[in-house]
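Yeah, one chain of the complex is gone here, protein chain that is, but the others are all in their spots.
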Amino acid sequence: MSVDTGLDKKPGTRSNSAKQAMPQQVTIRNRARVSRTVKYVLLVLFLIVVLMPVYVLIVTSLKPPQDVNPATSWGLPVRWPWEPAFEGGPSGFDNWALAWNALSASIGRTFLLAIPAALIASFLGAMNGFVLARWRFPYADVVFTFILFGMFIPYQAIMTPLVQMKTSLGLPSDVSTLLIVHVIYGLPICTLIFRNYYAGIPHELMEASRMDGAGMLRTFGSIVLPLSLPGFVVTIIWQFTSAWNDFLFALFLSNQNEGPVSLALNNLAQGAQLANYGAAMAGALLASLPTLIVYIVLGKYFIGGLMSGSVKS
Amino acid sequence: MKKGYKNWGPPLLLVAPTIVIIGIFVYGLIGANISVSLSNRNSLLPATEFVGLDNYFALFAEERFIHSLQNLGVFTVFFIGGTMIFGFLWAWMLDKGVTAEGVFRSVFLFPMAISFVASGVVWRWLLNSAEGDRASGLNRIFEIMGLDFLQNAWWSEPGWGMAAIALPAIWQLAGYVMALFLSGFRGIPEELREAARMDGATEWKLYRYVIFPQLSPVALSALIIVGHMSLKVFDLIMAITKSIYQTEVPATYLWVALTANDYAKSATIATILLLFVAVVIVPYLIYTARAEKRQR
Partner (left out) sequence: MRKPLSIIAGAVALGLVLAGCSTTPSSDPDNANQVEVFTWWASGSEKVGLDALVKVFEEQNPDAEFINASVAGGAGSNAKAALASRLEANNPPDTFQAHAGAELTDYINAGQLQDLSSFFQENGLTDVFPESLIERITVDGAIYSVPSNIHRANVVWANTQVLTDAGIDPMTAPADIDAWLVDLKKLKDAGVETPLALGTEWTQMQLFENVLIADLGAEDYSGLWTGDTAWDSAGVETAIAHYGELLEYTNSDFAGLDWDAATQIVLDGNAAYNVMGDWAESAFQQAGWTYDNEYTTWATPGTDGVFDFLADSFTLSVGAPHEAAAIDWLTTISSAEGQKAFNLAKGSIPARTDTVASDYPAYQQTAIKSFGEDTVVSSLAHGAAASIAWSGDISSAIGKFGADRDAASLLDGLVAAADKAQG
């Protein structure tokens, strides 16, 4: 089963005979052209609207604090980002320097959290999904529902007992504890994604493997796993993002010195006194960069992975 | 297929760790939470007695809690509506094949990558409710574009204000719904569409009888995921408004109770949130389990 990202399909190709133009069809095609132009205009408008907040983020991050004023939030910077607003004062670039200083260490720690969390949860989810979808056992669906429900709980509901558990086990307040927590609470969604994905594996493949006398693990390792790339892409993207952006678990289970970037960004952006909006916006951009890159680079595989049967039900 | 211990032992063993982990960390902790909600632990002192469902009755009698439920309702309606409509619209427009489709797709999808904490930083500004001279954010751009009549108090508006908070949420998640619908559209075999067209179906009939039915599982799963996120919304509201009366929802009220060390109250609110989620999720889970059993 080759990796079908589903994007090579050319929708709506007509057969040759239909290409012969007849008068009604010319009008139809003109109408189609008009509607296509309208569609493009709409799409571009939506594009602009979706990008507006990013514009504000970028533009504000390049203004020195003295130029930052909510009333002129839409205006481009009045001076170059390396120029200070007054002699000896901070410049736009200083916002970024400040944000970098505040966030760089935590960004590093968050890589160490999000990457293993994504990989481990994905792998466990794949094993679970395989067992629940193809190599089944009695009451497998009950087990699946049992696991799936964990995805929907409000995490506030388990926060206090969770903190208590952490302390009684003597777990540290750094990203290693968060790693464990994110793997645990990422299991349901990864299991869901893989189960639906594996539900698309033809039965014949499984039968053939069983005929050959392969056991469960051998089947999983040599037949199923190699076909799993689209599923992995979806789960890794999802888990990475969720571990990277999480705030609630980080707030309760760690602190700003040992925790992920969401806490550091919160401290940068939410300080009670005389906030430096430019630095806060630079920080927001910095903190979002890794996940943004993941989405931009892997976005099409994400959709392809979804298409190969993953998150449909 | 041979039935017997030898056959289902290994798979059960493989999934057993997950079962145990989920059992403890989801069901066990929920149980702990429920037991606190049935106690009288309203401060840092340990609970002294079980009060049964008193906390629940007391909460529903509170005007403040009802108000938070109303806010949640308004937010949910707009959030779900907005993401489903725009997600579908964008997927529908992009499905037919558009030049630079990749660009549009990436742009619509990327806000999902941003955390609520980060997006709150900018949306606080955008949703500022000052109008006229002191307008900033969206109100200011309305003024610049000559659309003065669109200026409004956003989330400060009593009653419908929560719809304004739904805006950043829609901004972040409509792309995800678009991705789901796009994969749904692309999953419809071309032959099906061709066949329908050959039968003389108009575009509208094609959509109504072929495409929509094929999309309904996707739509349902999108609805469930967006719906349950809406019930849990917390980060976004804290980032934009912090916890204040106008934008209070159960999740932020829970938070306020926790900072006041009222463990019983926060546990009660948490359980109620869980019940809401369960009411939506459990029928869906049962329905899909049955649907699959039928298919099998």
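Chains here go by letter, A and B, matching the order in which they are written, and residues are numbered from 1 within each.
Just so we're on the same page, a residue touches a chain if its C-beta (ideal position, glycine included) is under 8 Å from a C-beta of that chain, and two chains touch if they have at least 3 such contacts.
Values in this document were obtained by computation on a predicted structure and should not be read as measured data.
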- Among B:L127, B:L167 or B:L215, which residue is in contact with the omitted chain in the full complex? B:L127
- Which of B:L53, B:I244, B:L275 or B:A291 touches the chain that is not shown? B:I244
- Query: In the complete complex, which positions of chain B touch the hidden chain?
  - Reply: 42-45, 64, 67, 124, 127-134, 153, 155-156, 158, 238, 240-246, 248, 255-256, 258-262
- Query: In the full complex, which residues of chain A touch the absent chain?
  - Reply: 70, 104-105, 107-112, 115, 119, 159-160, 163-164, 166-168, 172-174, 251-252, 255-258, 263, 266-268, 270-275, 290
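One rule holds in what follows: only the chains that are shown with their structure count from here on.
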- Message: Please tell me the distance, in whole Å, between the geometric centres of chain A and chain B computed from their C-alpha atoms.
- Response: 15
- What does chain A use to touch chain B in their complex? 6-7, 9-13, 39-40, 42-43, 46-47, 50-53, 56-57, 60, 70-71, 73-74, 124, 127-128, 131-132, 135-138, 140-141, 143-150, 152-158, 160-162, 165, 184-185, 187-188, 191, 199, 215-217, 241, 244-248, 262, 265-266, 269, 277, 280-281, 283-285, 287-288, 291-292, 294-296, 299-300, 302-304, 306-307, 309, 311-313
- Can you name the residues of chain B that touch chain A in the complex? 7-8, 10-12, 14-15, 17-19, 21-22, 25-26, 29-30, 32-33, 36, 86, 90, 93-98, 102-123, 125-126, 128, 134-137, 140-141, 144, 168, 171, 179-180, 182-184, 186-187, 190, 193, 217-218, 220-221, 228, 231-232, 234-235, 251, 254-255, 258, 263, 266-267, 270-271, 273-274, 277-278, 281-282, 285-286, 288-289, 292-293
